[in-house]
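Here the complex is missing one protein chain, while the rest keep their positions.
Letters A, B and C name the chains as they come in the text, with residue numbers starting at 1 for each one.
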Amino acid sequence: MKQVFAATIVCGVLSCVGCGPTRVVAPGADAEAADRVRATLVSASTSSGTEQEAAATGTGWGTLKGRFTFAGTPSQPKALVVDKDTEVCSMGGMKLLDRSLLVDPSNKGLANVVVFARKTSRVKTAAAETPLVFDQKNCEFLLPVFAARVGQPVDVHNSDPIGHNTNIAGSSFNQLVPAGQGTAYKPDAETGMPTMVTCNIHPWMKAYAVFRKDGYVAVSAADGSFTISDLPAGETIEFQVWHERSGGPNGAVGLEKPELKWTPKGRFQVTLEPDAVKDLGTLEIPAASIGS
Amino acid sequence: MSTVAASTLSHGTATSLPPARKSRRRRRPVAEFLSTYVFSKDHKVIGLQFLFSTLLWFLIGGLLALAVRWQIAWPWSDVPVLGKLFAQQGGQMAPEFYTMLFTMHASVMIFLVIIPILAGAFGNFLIPLMIGADDMAFPTLNMLSYWFMWPAFFFFGGSFFVEGGAASGGWTSYPPLSTNMNSSPGMGMGQTLWLLGLTMVGVSSMLGSVNYMTTIILMRAPGMTMFRLPMTIWAMFITAILQAFALPVLTAAGFMQITDRMLGTGFFSPEGNVVNNGIASTGGGQPLLWQHLFWFYSHPAVYIMILPAMGMVSDILTTFARKPLFGYRPMVYSIAGIAGLGFIVWGHHMFMSGMNPALGITFMVSTMMIALPSAVKTFNWLGTVWGGRIQFTTSMLFALSFVSMFIIGGLSGIFMAATPVDIFIHDTYFIVAHFHYVLFAGTAMGVWAAIYFWFPKMFGRTMNEFWGKVHFFLTFIFLNGTFFTMHILGAVGFPRRLADAYHYETFHHLQPLNAFMTYCAIGMVATQVIFAANFFWSMFFGPIAGRNPWNSNTLEWTAPSPPGHGNFDFQPVVYRGPYEYSVPGMEKDHLMQTDPPNALASAAAAHAH
Amino acid sequence: MNRFSHVAFLLAAGCLLSAGCGRTPPASYRLNMVEATKQRLTTEQERQVATVLLAMFGTPDEPVALPETGLDEAKLRLASGPVRSDIVGRKNGLYREHCAHCHGVTGDGMGPTAAFLKPYPRDYRPGVFKFKSTERADKPTHADLLRILRNGIAGTSMPSFALLSEPQIDALVEYVKYLSIRGETELSLMRAYFELDDDANGILPETREFLVDETLTPIAEKWKSAAAAQIVVPDMPADIDLAESIAKGKELFYGDKANCVKCHGVTGLGDGQANDYDDWSKAIVEINKEIEGGLAKAGKTSTSGMSAEDAAEHRKQVAWLGRFSQVVDGDALVPRTIPPRNLRLGVYRGGRRPLDLYYRIHAGINGAPMPAAKGTVPPEDIWHIVNYIRSLPYEFDGELGADRPMVARDRF
Partner (left out) sequence: MRRLGGIFWSLIFLAVPILGVATFAVAPSYNIWLPKDVSEHGSSIDGLFYFILALTGVVFIATEGLLFWFLWKYDAAKAKGPATYIHGSHTLEVVWTIIPAATLLFLAIYQMNTWADVKMRRPAMAPTVEVVARQFEWRLRYPGRDGMLGTRDDLFLTNDLHLPVDEDVLVQLKSMDVLHSFFLPNLRIKQDAVPGMKIPVWFKAKETGQFDIVCAELCGWGHYKMKGRVTIESRADFDRWLEETYARQEATQPAPEDTAAAAAD
């Protein structure tokens, strides 16, 4: 008899093998809706419904400044694993430290926070022709976060006696940079959120680059302060705030600042007066919003 | 049928006796149940446990075969039932899944069905009964031999659910494919479990074979000389010897492969062998070594898988031909001859393996020679049927089909033995046809014959003859439809184990034929539902059978059906060989081994008047 | 008891037979769940992406190619759908017959066999291909993909399909492009949600402007312009003899200008760099870091001290991290480091023509750490490096032992 029951069980198992691999359920498409969408796509007629441009465009130029601080005590930065070219990369036993969370011990200032304007109606100056220098020394990018304007020449430089390569993720750029020389690069597209820059020869080397068409972008200094000047006044500009370690979506820094309409996507809005400096004062980033 | 099925007792005296039950001291019912049905040391219960387990795995193996056939007939098409598993892939099975399917089909059928059902189920059930012993020599070993199968069941069954799936290196699991975890999915945990399972089956068989040899040598009833043993017992005896001598080699080889995989010993893979950009193997091993060791066991093993069937068929043929076995001693000698030669022919599996071709010639000759005893046996079976009075019972039909099919399987073997021809048909469907004719059309049919024949002795009831014949008819048709066509597939050179052979121009046109074979295979498996239904129905509701429903001669038919603990309600004494049918000058057409000579005399006297 | 067991048996037989009637749902494309979760899309947003993609690209059985994609739907039909032959005996469903079990029905490089292969099969969805005749950031040309299909990729599990008929290979290439364009569109749609203004309340505009003009066309254009972006290869310097060229190449190989030695190693055995990833794996590595770090941090912080909404926020974050790790387990392969090529085996994945090596060195390998030498190393020097590399498998080098060339001889 037992065997009979065993048979039943086994047959049961055999007949209902349909579980498949343990993957999360991906939502399926809505067929009717899809047909409707396809209809609109194949119809050459350009249906209206595009979001119109920002209406108000004032005159004059203003400046935005502020200062980011970190509420809480940052943990001791970890030392990076340096296993190649140690004679250069850890000269005299010098350790390379993880620079993803740099807080000024004196005034809690948080460095390397990126602030950039998402869209502006006007731009004051054209991209400068003087090349920016993005240098690396002792197997470390000198700038942990590097902001540049699209079209502005960048001299990706190597001040080390050894060769590097610089690989800007999501761009066309992954070039050899010979010792003591530089390689010219002209950012050709906006990055949106900052993108990672690495050296494949020394995988611990890491930095971030952000390229903007209008060049309205700032990286907070060691004391956490930042300034964006020559912004178009008289219109509501939405700014995006980013930090490498932020736990928000794509590194966005969300703050509790209703007066600035600060969203969880790390965006706030300000309207500048002509020839005036708007100081946002101290923007305190809670420890909780900084991810691992 | 009715007269045959009707129980006629050979012993007027025995009927009055109640079925013997050794008085056991009362225990709690649970313990009672456990010791009687689960951890029983009674050879009959153990035999039945083997029978049920193996039949269950027979079903699983058959379903695996169906999945394999589906892929061969309609490659990459939506698989029924299994398709749900592959929803992510549009319902088509992945090639490694296919390799896993045929690997496990072969492994299950060989190691969990054929070997244990012959030696385990029928060996256990029949040996003591047919030699007149009240049980095996070592009941505890006997119990262990069954319970050592369970780890194997779990290893084989469980391996389907580990990462990468079950073993997928073919049932021969040739290294380096099988020793290198990188070589294929299923070569990880699955293959290890497979090897462990194999070892467990080996242990079980070993315990069994020791037991069988001892029992047959020491515990025969008074008067049961070696040359009065029924062929079944002779076959079991020699099978046991084969196992005892061949198995250690396989077990050792299996452990070598395990250490190759787990500890990086390099028995089987050459140095610096890189598979799938994995880590290079170390230690200069030799892949052919495994093939030698493996086939040194596995060739005798194919005789382990057929000899007992031959023995049982011999007994069934004589019973239903009502005629003595033709050439009893030649039959015994040929079994012994097969067993002896079986140890020096393993190389014929390796003609194309890169083994020294000169060695190939040696093995060709020995292989040709091993066809001889098989031929002798076949002629003797024909001789047995000749001049008989054939009763077409289901059991007899299966037995006859065994002879008929074994002829095909035997003859097709000669093609493979001829080395030059083997160059072309090696690893094609010709060999697949060959071993399916021997193992399915041969052994499996023999097993069915034996089940229909001894079912009354196992459960005290006879199986339904009509449905039995339907079962035989359909199985017989479908199996030939499936397997005979494989010969001509092989003649085209259609290789085995290919997930999709139709992108080769040479084989492109063979798809319809394969589709036909798959239909037959589906029919064949579906037919077994009839058998299963008949089996379980008759177990409970079949007509009650007496001690000797088939008017057969051998000792088990003098015991009650089913025999109680201790088998015989009187000590059987043997006066003659097992095949005294249609002895002239007697009204009864069978003369049991236990019939005392005086009964014979009186019968003769009665005849005189 | 008897009857019951009998019934049990009939049940067993019954469920076996009835199981035969189980049908399989039609094949469907799987959403890029990793990106969707990374972008924290809601279920509605995921469904919108799926719907829009269905509208723009159809299903694996009935692919759709908008004219903007520049794809040939006839070819796609030949390659798509389940494996079958039509009346005239022409094979359809080529992709699922030859490719899907590694590259996956969706082209996500996650077919059933994928996880096992070293290296992993390509994930078409980011639209990044390694071996091509165009500059690093550009798409491969049709001819490049044809070459890969014909020759396979030596040293990987990508076999050669040279024995398929021309139209069949052509159809497969077209289908790979289709899957790639589809995947890129999916990515940019999913990323578009973050760029949305807040007044759009999380719904992408389902207009022709946005979907075709702003999303699909730029992607398709890159594919169309690939042919124009083919690298112009100067002729190999003829005035210099091979031995000399090889000597120069060796100098450059070890010099800190070309710097090959840093990764391919002093011996050229590819042992210079052990712990770098290709872009596909690196993305997953970063995600795993984020998840592990986040969960570890969450484990340390207690919600007790927080305000209600902070606590809610915190719980939401933890839930997201949990789901993300679950998604990555199911929808991404375990990242593996990518070793630099062993140059002494004589196995050249992108092809062994000097031309192929020139392309690799000139433009680097997109998606892989291999940087571009163009601009740093002048063309004729690149040719010298090519010659040197081609000589490595046959180089008799005392330090490496006299048996080293045997490597080339026995395993190319």
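In the analysis below, contacts are C-beta pairs under 8 Å (C-beta built on N, C-alpha and C of every residue); 3 or more make two chains touch, one makes a residue touch a chain.
Quick caveat: nothing in here was measured; it's all calculated off a predicted structure.
Enquirer: Indicate each shown chain that the hidden chain touches within the full complex.
Expert: So, spelled out: the chain left out of view touches B, C.
Enquirer: Out of B:A166, B:L397, B:A545 or B:M592, which touches the unshown chain?
Expert: B:L397
Enquirer: Of the residues listed, C:T37, C:T59 or C:T113, which one is in contact with the missing chain?
Expert: Considering the complete complex, C:T113 is the one touching the chain left out.
Enquirer: Out of C:V64, C:L149, C:L187 or C:A226, which is the one that touches the chain we can't see?
Expert: That would be C:A226, which touches the missing chain.
Enquirer: So which of B:P80, B:P151, B:G223 or B:P330 would be touching the chain we can't see?
Expert: For the chain that is not drawn, the touching residue is B:P330.
Enquirer: Provide the residue numbers of chain C that touch the chain removed from this figure.
Expert: Within chain C, the residues that touch the unshown chain are 113, 116, 133, 141-144, 146-147, 151-152, 154, 157, 159-160, 162-163, 224, 226-227, 230, 233, 235-236, 352-355, 358, 390-391, 394, 405, 408-412.
Enquirer: What is the set of chain B residues that contact the non-displayed chain in the whole complex?
Expert: 1, 94-96, 99, 168-170, 174, 176-177, 180, 183-185, 269-271, 273-276, 284, 286-288, 321-330, 352-354, 357-358, 360-361, 364-365, 368-369, 371-372, 375-376, 378-380, 382-383, 385-392, 397, 400-401, 403-404, 407-408, 411-412, 414-415, 418-421, 423-424, 426-428, 473, 476, 480, 484-485, 487-489, 491-493, 495, 497-501, 503-506, 509-510, 513, 579, 581-584, 589
Here, only the chains that are shown with their structure count from here on.
Enquirer: Approximately how many whole Å separate the CA-defined centres of chain B and chain C?
Expert: 50
Enquirer: What is the distance, in whole Å, between the centres of chain A and chain C, each centre taken as the mean of its C-alpha atoms?
Expert: Taking the mean C-alpha position of each chain, the two centres sit 24 Å apart.
Enquirer: Find the geometric centre of each of chain A and chain B from their Cα atoms only, then give the gap between the two centres in Å, rounded to an integer.
Expert: About 69 Å separates the centre of chain A from that of chain B.
Enquirer: Touching two or more other chains, which residues of chain B qualify?
Expert: Each of 81, 84, 87-88, 536 in chain B touches at least two other chains.
Enquirer: Hey, what residues on chain A touch two or more of the other chains?
Expert: 4, 7, 14-15, 18, 21, 23
Enquirer: Can you list the chain C residues touching chain A in their complex?
Expert: 1, 5, 8-9, 11-13, 15-16, 18-19, 22, 28, 30-31, 33, 39-40, 43, 46-47, 50-56, 64, 66, 135-137, 191, 194-195, 197-198, 200, 205-212, 256-259, 262-263, 273, 275-276, 279, 289-290, 292-294, 296-297, 301, 306, 310, 314, 317, 323, 326-327, 329-331, 364, 369-377
Enquirer: Residue numbers of chain B touching chain C in their complex, please.
Expert: Interface residues on chain B, with respect to chain C: 75-81, 83-84, 86-92, 94-97, 164, 182, 184-185, 274, 276-278, 500, 529, 532-533, 536-537, 540-541.
Enquirer: Where on chain A does chain C make contact in their complex?
Expert: 1, 4-5, 7-8, 11-12, 14-16, 18, 21-24, 26-31, 33-38, 40-43, 46-47, 49-51, 83-84, 161-163, 165-167, 169, 171-172, 174-179, 183-184, 192, 200-201, 203, 238, 247, 249-250, 263, 265, 267, 288, 291-292
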